[in-house]
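Note that one protein chain of the assembly has been removed; the remaining protein chains are unaltered in position.
Letters A, B and C mark the chains in the order given here, with residues in each chain numbered from 1 onward.
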Amino acid sequence: MNMNSQKVTIAGFGGQGVMMIGQMLAYAATEENMHTLWFPSYGPETRGGTANCSVTISKKEINSPVFAKADTVIALNLPSYMKFAPKVQQGGILLYNESLITNPIQPEGIRVIGVPINDIAIKLGNPKVANMVIMGAYLELTHLFSEEAIVKVLKKLLGKGKEHLIDINIEAIKAGREHILKTRGQSC
Amino acid sequence: MNQIVYKKTKGLTDTELSYCPGCTHGIIHKLIGEILEELNVIDRSIGVASVGCSVFSYYYFNCDMQQAAHGRSCAVATGIKRSRPDSIVFTYQGDGDLGSIGIAEAIHAANRGENITVILANNAIYGMTGGQMAPTTLIGQKTTTSQAGRSEALHGLPMKISEIFAQIPKAAYVERVSLHNPQHVLKAKKALKKAFTYQMEKKGFTMIEFISTCPVNWGMTPNEALKWAKESMIEYFPLGVYKDSGDEHE
Amino acid sequence: MGKVLMKGNEAIALAAVKGGCDAFFGYPITPQNEIPEFLSKYMNEHGKVFVQAESEVAAINMVYGAAGSGVRAMTSSSSPGIALKQEGISYIAAAELPCLIVNVMRGGPGLGGIQPSQADYKQITRGGGNGDYQVIAFAPENLQETVDVVKESFEIADFYRNPVMIAVDGLIGQMMEPVDLDRPIRKRNLEEKKWATTGQSTGENRRIVTSIHLDPYDLERHSMKLFAKYQKIKENEQRYELINMKDAQFIIVAYGSMSRICRSSIELLSEQGIKVGMIRPITIWPYPKKAFDEIPASVKGILCAELSTGQMIDDVLISNNGRWKVNFFGRTGGVLPEPEEIVEAIKKMMGEV
Partner (left out) sequence: MPKGRVSFDIEKCKGCMLCVEVCPKKILVLDKVSLNKKGYNIIKVIDPDNCIGCAFCAIMCPDSVITVEKDKG
């Protein structure tokens, strides 16, 4: 895991909370005063359509915001899996939403991990926190930031008028981490 | 033997609508498609898509379409209708497209009595650009450019578009309708059909204003949005026929 | 205040306020919406002017009125919206009114797309309005530079009594980076705006803001006066950055997000033992011709790289004046190239010299 610079692309459809995952990583990086750059690229639809964002986290100045290959791709639906799976660096991680993507074809030379985030979120009682489930999975796989660092960012973002959502989002992060810990035992 | 009571109209293509769940744009699209089919003019119509969430409506209506610059649909429609007078021409515009940047083009199309049908989806907000204040945003309504709620002192009063257009002598038919329950959807369809019929009878400019919803930018569920539209919007924007030149001739 | 993670558009809005903006007039258009959204709240809370106009044409004319009354006025929009403002911008330049125009460029032509682009370069630097006029135009590369330039823009506009445009692309408007909003900027010594209509004068010291000159000799005199101003700006305000120039074999000329992508290409090339430098214009008008006199003798060719089908290349060819071979690399429509694509373009050029 190259700790000097991490490139992550998160993709899905409008309304899945794709942008929030990326922005939280950027906020966490800023808190730990690393260099970071987040940028979105989305279609016109606020719901449905395509939405993806990329975030670079680095110890030194960041040049190009755009990168050919990512260290990690997080794909939340099938179209984004198909589009971004080829963009994972050799030895990188492809983390995907198993609720919407069932046994997809897996590129060579990278770790491909599925997490049924919608199902987990529904079981937790709020389908909207599915994005935090995969955030938890990502943290467990990369240890890029501690859970506390991400929870601190979460509290900042869910400040004005959304405090009641903090606990369920934290539960979702924990559920994502547990899923990795549980399944890693079997898969590796 | 079962009789089909309701099925998708041939006036719409098979392309899935890109609108958010529960957005009334979809309902208005269906009514237009059904009317084009019932009046048997699908292959005689030319629609003009504006700029806003409905910018991609040219993928959805099963007839020739042109996509106009923001606010210019009525001008584009004038150019089309004057060149193809036998075609049925309609514009599909939001309250920002027609009431804000396109108000001059719309008023002058009406003033000339252009024989076109203007469909106005009034959801009191800019949808595609992310929820900014529109000319029809209600007093007190919070949007991303009126975050403390629209105030009369700073932003003036919501624009009563049907009432304004009813003042224009050459406007032949202007009605404001709603979609907040099946009965009102059917009533709205009747109004829109009358507008298209007036166009076919060359009676001049017709406009139907649909009280519409924007669940995502209003921050409500689709059903809550319809309820809010019924209770808050209709109170300020009363439904009804504001101009019917048919009355004068009969 | 130290570094804060902010979205480009929000940083631009806050920087404009820190630069002394008294009045903002705008209209919704992607990808710049956060600017009017941020300012609609801020300006009202601080007793300043915010109006969401009925269109971009109305907004630039509101700027004309406010600037003509002596306040620091601005508008922001994106490509098709800026096209609507061209008449107003020509009038503002003609009437010698200072103002700030932020253009968050998106793919064109026509309604085009909403992804980043640099395809309005000619409109900005050659003028999309009528007559002999110019807009001072900056093309910053990252959020820190954007913030610093926006803060300085009112000083420059007031000093030269001319519109200043900040031309960024949708990527810069939409991306988030840590920025420091309190870096000091160069102040200019500015005269009192004795020409502004403040509604306090009558008789012969009435103040008139106009751009009509029916007598052709009068209009020519006025145009020559503007021309002299533009010559002075060309002389004093060219800004650029030279990167990795020493012993370079090739030079890239690029600005804004394209230059930032090229920085990674330069790194990749140097790992392969190919030394490539870059001239990065920070002002695109006045174009930094002076930079081309600093190209080392080791250089065999210039690659002009843009997010368009080639517009700045005209200025590169003029500035190059036949000295070096010039190739072009471009992606347009909102497509952002990966650094590797520019590496290939340089290698292709190596084979041609």
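Assume a contact is a pair of C-beta atoms (placed from the backbone, for glycine too) under 8 Å apart; a residue touches a chain by one contact, two chains touch by 3 or more.
Predicted model, so just to flag it, every value in this text is computed and none were measured.
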Q) Which chains here would be touched by the one that got left out? A) A, B
Q. Touching the left-out chain: which of B:S83, B:S151, B:Q167 or B:N223?
A. B:N223
Q | Residue ranges of chain A at the interface with the undisplayed chain | A | 13, 16, 47-48, 77-78, 99-100, 118, 122, 127
Q) Which residues does chain B use to touch the chain missing from this display? A) 1-9, 12, 16-17, 19-27, 29-30, 181-182, 185-186, 215, 221-223, 226
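Operating definition for what follows: only the chains that are shown with their structure count from here on.
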Q. Chain with the smallest distance from its CA centroid to the overall CA centroid?
A. C
**Q.** Per-residue multi-chain contacts in chain C, two or more chains
**A.** 30
**Q.** Of all residues in chain B, the ones touching two or more other chains
**A.** 55, 128, 130
**Q.** In the complex with chain B, residue positions of chain C that touch it
**A.** 27-30, 33, 36-37, 40-41, 44, 52, 54-56, 80, 110-111
Q: Flag every residue of chain B that touches chain C in the complex, lowest number first.
A: 51, 55, 67, 69-71, 96, 100-101, 103, 126, 128-130, 132-133, 135, 144-148, 154-155
Q | chain C residues within the chain A interface of the complex | A | 3-5, 30, 114-115, 171, 174-178, 257, 260-265, 267, 336-340
